[in-house]
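Left out: one protein chain. Kept in place: all the others.
Which chain is which? They are A and B, in the order written, and residues in each are numbered from 1.
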Amino acid sequence: MFSELFLPVLMVIFMLVVGGYAVAVLDRLVASALGTPQAGGIWLAPMARGAWLLTQHANATEAPDWRAWRLAPALYLALAAGGLAVVPWSASLVATDLVTSVVLWGSVEALATVVIFLHGWSANSLLALIGGYRYVALGLSYILISMFVLIGVALPAESLQFTQVVASQEGLWNVIRQPLGLPLFLIVGLGMTFWGPLNLADSTDLAGGTASEISGPPRLVWDMARATMLVAFSGVAATAFLGGWLGPWLPGPLWMSLKMLAVLSVLLLLGRLLPRLAPERCVTLMWVVLLPLSFIDLVWAGIGALL
Amino acid sequence: MAVNWLHKLAARGSVPVFPVLGKQGDSALRHLALSPQIELVDSPRHASVLLVAGEVPADRFEPLRRVHDQLPYPFTTLWFRSEPWPHLERVARIDDLDDLPGALVMAHRELMEGRRGSAHRLLPDEPPNPWEGEGDFGQGGEGMMGGVPYGRPMAMNMEDDIRDGLTLDSLTFRLGPFFFAFPPGMAAEITLQGDLVQTWQTQLAPYPQPLDDVFFNARERPVPIAEVELARARHHLHRLFHALHLAGLENVSLRALRLAHGLSTSNTLEGLRRALSRSGFFRLTAGGGVLGPEQARMIGGPAARAAGLDDDLRAEDAGYRRLGFSPVCQTAGDTLARWRQLLDEIDQSLHLARLAERDRVHTERTGSVETPRGPWSARRPADASALFDELLPGLEWGDALAAVASLDVAGLTDQPVGTRPSGESRAVRGGTGNDV
Partner (left out) sequence: MELFALLIILIVALGAGLLLQWLPMRHQPRPNWSQRVPFLGGGTPDSHAWSRYHVRYYPMTLLLIAFEMEMMFMYPWAVVFVEKGMKAMMEMGMFLAILSVGIVYAWREGVFKWQ
């Protein structure tokens, strides 16, 4: 029983630490490849930034909701950990091999909206508040798209368990079998971590939005939570569409890491290449274009599963 | 000790700097944007060094004190081309643009390693209103509104919402002179309902912006058209840099800035234009902010041409006519049209500069010149920030800020800047990631 509890916790903590660092390094790599000047070593910079944040004093506003404000980054980190817990690294190497992991991931996505809104609201500062409320519109929109796409992935697997979803891709990966799935899911990923074009919560036109009033250790936890949520999302995307641990020659976990790195790179690239969407345009796009596309994806998946 | 090790590690990272722009401070901003060791941040909470770039006039001292106090400990300040306040301890003043990145890095390192103490607070440690209430949970006092709970009143609904008439609470606030999305020095009092702007009242006009001396010279005597047009393109590229940073396209904005730094007639806008349209800037970002004909005439310049008025003083100059100049126009008059107009004008300027350099053409008409800000014949283009009071109510927050970024409302200084500061004319390359 000890190893059944202790090992999963260790696994997830390891993934949180390594994943967060990897995202920070990868983001700097992408930035310097695209032309933003980066100083110093790429490998040292995230550590230096983390050390600086630990030494800076945490900020306060005049009358925030203290508990919610300090809880929100930790809650977001916990959600990322929950997501990472269901990502399978091989047929037997999963932190928690839940029978209903798709449902768990859906609840992680839904709760992410709540947590991000809470972070913006609890600071009791105007720019943070606008960021939080603006994000909720996006948050409510991407949930449906994500769920239709994931249900489509679950159909051929006849199960809501991620290990079964990967097992069902032994013949053909879902990215080819259900071509609409991965692009739609990547957009959901950008929304969940409010990254790049969908950064309505922490945007530059709000001087940092929900993050405009935080400094020091809470800001470090918030940034880490965003990075680890990206990692968790890329794990789920690799599981659901890129065949998880399946692949010749290399061991399963290594394939999984490579696929996660690939998805991460695409997300980070998209984050830097696309401008921020106007909120109205974003919501209209999601409900009028992307949601019907996810319907089509579901129907396609259904027909494919029956044939 | 663990604390020292952490501080030493923190000293090696890039320096987060919050820039406070005084008069003609944006040259420092542009120089720092390309420095690899400096990270310009939008919120003072994210910074460890407060950079006061350019002279801040006295009516903006109180906002500067407020922003100064909003940086969390430990922090320090650095003053660039402006006199540091006497009661601050051990603050440096830098005048040379090339020394600025090094001085910022030095300040941050000294701060982290404990060789320099943190700056102190300037304003008194008092809540905004003394607590006057009776109840345990903030209620009480007299009358229906009671006391002022926890230092500030709660928001009350003031006006019907512009778009759908539902009256919920409005938030009124003053967005100050050091908000980076505004033109430098502009402050406005804004009422928002939700994220929709209900009223906008510009309280402090932006600083008069400096212009390249070639435009001043053009009013006196014939100048080479190549020089004028390159200066114009550079001005427009600087505005593009600012707007692209606001839109979240960091790398394209730096590309525009690099193009402006080393601008010559051999450059072309094609790469930048392609990068912009491929990123979806024109399809995905905000529209809105349509200028009416009266407003367009008031502001003049590229914004008016984007709204369909084809007034351009260059069309009356024989030198330009010889090069085949004719004004470019858009019809829509909204934010995206203004950006298209800007790109077209940069393109046109580069094309004209190329032809003019080859044929050595000079301007022929003196006494008036078409500046990038607007036409200057009898009167200098004046500040037009009152335009925002009519244009912005009814726009959503992001759209409103994009409209502010797309309009060049600051007036012009009455004298040329003089020679360009030493760092600007060098082409600054992006960092290769090498250590310092």
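To be clear about the criterion, a residue touches a chain if its C-beta (ideal position, glycine included) is under 8 Å from a C-beta of that chain, and two chains touch if they have at least 3 such contacts.
Please read these numbers as outputs of a predicted model, since none were measured by experiment.
In the complete complex, the residue from A:154, A:201, A:237 or A:263 that touches the missing chain is A:154. Residue in contact with the omitted chain (choice from B:174, B:297 or B:358): B:174. Which of A:13, A:33, A:176 or A:250 touches the hidden chain is settled by the complete complex: it is A:13.
Here the missing chain is touched by one residue of B:14, B:70 or B:202, and it is B:70. Contact with the chain that does not appear here is found for just one residue of B:14, B:76 or B:193, B:193.
Panel shows chain A; residues 1, 4-5, 8-9, 12-13, 16, 54-55, 57-63, 70-71, 73-78, 80-82, 85-86, 95-98, 100, 102-104, 106, 121, 123-129, 133, 136-137, 140-141, 143-144, 147-148, 151, 154-156, 158-160, 207, 212-213, 216-218, 220-221, 225, 279-280, 283-284, 287-288, 291-292, 295, 298-299, 302-303, 305-306 of it touch the chain omitted from the view. Contact residues of chain B toward the unshown chain are 43-45, 60, 62-64, 66-67, 69-73, 121-128, 150, 152-157, 161, 163-164, 166, 168-180, 182, 187, 189, 193-196, 396.
Heads up, the rule we're going with is that only the chains that are shown with their structure count from here on.
Averaging Cα coordinates per chain places chain A and chain B 33 Å apart.
Of all the residues in chain B, the ones that touch chain A in their complex are 6-7, 9-14, 16, 34-37, 41-43, 45-46, 48, 72-74, 112, 127-128, 150-152, 171, 173, 179-181, 192, 194-195, 244-251, 254-255, 258, 279-281, 284-287, 396-399, 401-402, 430-431, 433, 435-436. If you check the complex, the residues on chain A that touch chain B are 31-32, 34-42, 44-45, 47-49, 51-52, 54-59, 62-63, 126, 130, 133-134, 196-197, 199, 203-208, 211-216, 219, 272-281.
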